[in-house]
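I have a structure here, written as structure tokens, and I will follow up with some questions on it.
Just one protein chain is left out here, and the rest sit where they should.
In order of appearance the chains are A, B and C, and numbering begins at 1 in each one.
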Amino acid sequence: MDTNLIFHIAAFGLILIGSAGIVLSTHLVRIIFGIALLEAGANLLLLLATYREGSSAPVIVDGHIPVIMADPVPQALVLTAIVIGVGILALALSLALRVQRAYGTLDLREVRQRLEQDIADEAGIELPSSIDAPQAVVKRQEGHA
Amino acid sequence: MNKLALLVALPLITAFLLPLINRASAFAGRWTGPLILVVTSALGISLWTQLGDNAVAVELGGFRPPLGITLYADQMAILFAVAVSLGTLLLWPNGGEDRVRQWTLALILAASGSGLALSGDLFNIYVFYELVAVVSYGLIAARASAGSYAATLRYLVVSSFGAAMALTGIALVYQATGTLNLAQLAQLAPTQLNNLQGLAAFVLMLIGFGVKAELFPVNTWVPEVYATAPTRVSGLLAGVVSKLALLIIVRLLVLVFHQPEALTVMLVLGIMGVITGELAAWRARDFKRMIAFSSIGQLGIMFIAFAIPGKAGIFAGLAVALHHLVVKPALFLLAERWNGSLSSLAGAGRTSPLAAALFILLALSLIGVPPLPGFWAKLLVLVELSEQAQPLYYLGAFVILAGAALEANYLFRVASRFYDKDKDQKAPAAQRMPDLATASLLCAVLAGSIFVLTPLAAQIEGIATQAADATHYIQTVNPETLP
Amino acid sequence: MELLVLVIVIVMLCSAIAVLLLKDFLAALAAFSVVSLGLSVLFVILRAPDVAMTEAAIGAGLSSLLFALALRRLGLWHLRS
Partner (left out) sequence: MRRISSALFLLGLGLLIAMIFQTMEFGSVAPLVGQAINATAAEQVGAANFVTSVVLGYRGFDTLLELTILFTAATAGGLVLGKPRAGAARDPDSGFILRAGADLFFPLLLVVGLYIILHGHLTPGGGFQGGVILAAAFFIPILARPGTSMDHRLVSIIEGLAGAGFILIGLLAMLGGGDFLTPLLDKGELGALLSAGSLPLLYIAVGLKVGSELAGLLAHLSETEASD
């Protein structure tokens, strides 16, 4: 098998697994894990964009200039993307702490319900009459089932 | 002209130093931020007047494109950069506990918004976009209520997903072309991105940047965030930031992605946005979420308009976008005190007659009643849509008309509540002076534009012509041809 | 070389799935670190030492530390005793 193909499978695999984690998980921490995995996959894909086998790292050591150097641009981009990712990760975890403190749960469905309730309370309307009414009813039925 | 970078650098350095300035003198801390925004707005306007028909490009770091990062300023870019600065100034955060942090964030929002409008490098756009996203999280969570934390976290999840998708799209573009400079991409696109991979990259970036532009499948955050964020922040996000995301998508369409399928995808998603947004707004029972959903509908109209190929689409879309840019922040300012259910607004017309009058003016323009600017913007979109003479574009026109009918229904339902006599309920609180003054100012701009409609339209058409001209972009940036 | 890459990729993808499926969050965090470490080895193979260092320091080190702190504060450290 081609090495390049394996690398791409890894990148797209991480992207798919991360997306699945974000879309299908119901626990907020799990969703944040999904975001981190998705970002890792995207970073790998970006680095692979112009990778060619047989190149060497884009660093001149002791005045020795390699014949084929790897493309330094995606490396710089991935560097940037990794640091951005960790900043957002920290913020996401801080928010998760706050949400848990406020609602006592990190289950996405419960958080959504409490959020709807909060918005409805603040506006002074009954919850079932809100726009998400059909969904809320469905959710409750799922809960009973 | 290399002062262009100051539009980003000045607010940024002020933001870095603001906590220190505030520690030295609370007075200086209070006024430095607005002062800097006045300076950048003035700078932007002076750059605009120098600009004329010739766009300029600034090579950051002194590296010739495509090696370095380029800032590209045409009239459209500077227009939106100034809009961000002015918008942040008008909607300067004034509530909550941790004010210095909020002011810092607002300054960064002004810097990153201007940069987003000006940037001419694909990855740089991504970084700016993430910066705008992180700033918005901070500003929304500044409300410090349980709901705002939960809404911010849900927004963060959607937005991070979108950003990762956009990054994937950028990786695909880089894989196919080996460059990130938009001008050089415009040169290479016809040969190297005019294929399925290019289309996939566009769809990924559309999903990614569409999150902030309230694009149909990735707009689940909109009602929650606008209902729980501080109203001024909601006004900024819906009014200004969403247009910036749209601006990027338009730039990408003009320069890089020329597939007809790309326009079709945008058209379909825009139609879905209008349908879902207006229907949800019609069913909404509280004021904030009503205008939040109506904002999804309006942005759907913009997506439909920008899906019209060529200059005509940009002209029409820009007209709707500028109209919405003025109307939506004003509506959110009114929502500061009218944050309750629609039925609790009974009698608001007597407690705050000015606010009620402003709302009716805004509503009329939003629906598109002549002679208000909203009418002309919508008319423009409808005319251009019908000229396309294709079923999907006719459908778009029909959906916009049906949406206008729904809008008329729900907005007038609210307006008639204002003058209801409901003995059981006490009338809602009167509007606060600063909010009312800002909203009046925006309404004055809206009403004033009726009298200068012809020159204004000519001006917007000029901006659109310039923005739609990919050759002009390439010539201005003038990237070196690499072996 | 090819075999090495193949093994790393398989381990990484399995760990990534484990991150989402493991009930115990601490175990999920460990699996996540494995993904990050595998990724940084891949970066070395891809001739990107700078990125590999950053991924090891930030992805495997700092992110895991952030997750660990958050799990501790969220009370998820010992989900099953």
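One rule holds in what follows: a residue touches a chain if its C-beta (ideal position, glycine included) is under 8 Å from a C-beta of that chain, and two chains touch if they have at least 3 such contacts.
Fair warning: this is a prediction, and the values are worked out from it, not measured in the lab.
Engineer: Of A:A10, A:L44 or A:V73, which sits in contact with the chain we cannot see?
Structural biologist: A:V73
Engineer: Looking at the full complex, which residue from B:V203, B:L361 or B:V381 touches the chain that isn't shown here?
Structural biologist: The one listed residue touching the chain not shown is B:V203.
Engineer: Could I get the residues of subunit A that touch the absent chain, sorted low to high?
Structural biologist: 2, 4-5, 8, 12, 15-16, 19-20, 23-24, 48, 50-53, 57-63, 65, 69-77, 79-80, 83-84, 86-88, 90-91, 93-95, 97-98, 100-101, 135, 138
Engineer: Please identify, in ascending order, the residues of subunit C that touch the omitted chain?
Structural biologist: 48-54, 57-58, 61-62, 65-66, 69-70, 72-75
Engineer: Can you list, in ascending order, the subunit B residues touching the missing chain?
Structural biologist: Looking at subunit B, the ones touching the missing chain are residues 2, 5-6, 9, 12-13, 15-20, 58-63, 66-69, 98, 101-102, 104-105, 108, 111-112, 115, 123-124, 127-128, 130-131, 134-135, 137-138, 141-142, 144, 149, 172, 175-181, 184, 192, 195-197, 200, 203-204, 217, 480, 482-483.
Going forward, only the chains that are shown with their structure count from here on.
Engineer: Approximately how many whole Å separate the CA-defined centres of subunit A and subunit B?
Structural biologist: Centres of subunit A and subunit B (C-alpha means) sit 24 Å apart.
Engineer: Where the centres are mean C-alpha positions, what is the separation of subunit A from subunit C, in Å?
Structural biologist: 14
Engineer: Mind pulling the subunit A residues that touch 2 or more other chains?
Structural biologist: Those would be 18, 43, 48, 96.
Engineer: Applying the document's contact rule, which stretches of subunit A touch subunit B when the two form their complex?
Structural biologist: Against subunit B, subunit A makes touches at 15, 18-19, 22, 28, 31-32, 35, 38-39, 41-43, 45-46, 48-50, 71, 73-74, 77, 80-81, 84, 87-88, 91-92, 95-96, 98-99, 102-103, 111-112, 114-115, 118-120, 122-125, 129-131.
Engineer: For subunit B, which residues are in contact with subunit A within the complex?
Structural biologist: 123, 127, 130, 133-134, 137-138, 141, 145-147, 149-154, 156-157, 160-161, 164, 167-168, 170-172, 174-175, 178, 180, 223-224, 227-228, 280, 283-289, 293, 339-341, 344
Engineer: Across the complex, what residues on subunit A touch subunit C?
Structural biologist: 1, 3, 6-7, 9-10, 13-14, 17-18, 20-21, 25, 29-30, 33-34, 36-37, 40, 43-44, 47-48, 51, 55-59, 70, 75, 78-79, 82-83, 85-86, 89-90, 93, 96-97, 100, 106
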